[in-house]
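Quick notes on the structure that follows.
Removed: one protein chain of the complex. Kept in place: all other protein chains.
After this line comes chain A, so read on.
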């Protein structure tokens, strides 16, 4: 009857209790319970939080002694009772309480770990788990044509634990895209051009990927012949994303872009000079960025304005120049794969 609410935590710390711990985990395994149920069982029986953090399988589960799941990323305390999942491997399962504990706690640790190992082997196999850069999984997670369940599964295999992620389109077609969990991807980006999509729920990564690819087309190598930002965030594009969407590698260049090409051919410094003028707060700042004297810059602009056919000193002319530079980059195709 329900009133015999003998709590699991009321176990006596004796040999009989240890036997019941064994029976508890045996029944969970027999019933094909999931990993969370195993971690919960350990937390409830030991009366302290239990956590599983298996890098190999990219599984992280933490449960409080009241049975509530409460994951967090804080580091494990080396003083806690812990056990590895593979012989001589790193600690992967913890009872969040300084060890060593009594008979019951030792038995919980041992039986829970054994049961977790069984379930991991059954459900995730002994095959090498996904690496962070697993290309096939990465393509799947951003593939809008794939079923959502498959994409979410791929995301878990990639170790995406956060609720939101960004797709990142890289210039080298082989890398393609990398999901990020940081609010603003910075140090994690590889060198080279990158378009960064907006942070979205995992299920929406295909949309983030599409935006990242648009952003990538507006990046530049940051050299004299290809001036501009190496990393472009789709979040910051505003209306430029609409503009980029209207232009592609096959679109005939508008007259202002052709004028920029002519200017680029007329002198090696032209593009970098115009980019600095277009996107610096002042001509003086542009001269500083270009490491040229202010009067040199003025001379260059006289030449450039002649080729372009419009003044870049006026606000309207600067906007026209900004748009022309952005449109010129937008004609850039994306090398490699087109996932």
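The criterion applied here is as follows: a contact is a pair of C-beta atoms (placed from the backbone, for glycine too) under 8 Å apart; a residue touches a chain by one contact, two chains touch by 3 or more; residues count from 1.
Throughout what follows, contacts and distances are computed from a predicted model.
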Record-based protein name (UniProt) of the chain missing from this complex, from "Formate dehydrogenase iron-sulfur subunit", "Energy-coupling factor transporter transmembrane protein EcfT", "Binding-protein-dependent transport systems inner membrane component" or "Esterase": "Esterase"
Chain not shown: contacting residue from A:36, A:139 or A:256: A:36
Residues belonging to chain A that touch the chain removed from view: 1-8, 11, 20, 23-28, 30-33, 36-37, 40-41, 43-44, 65-68
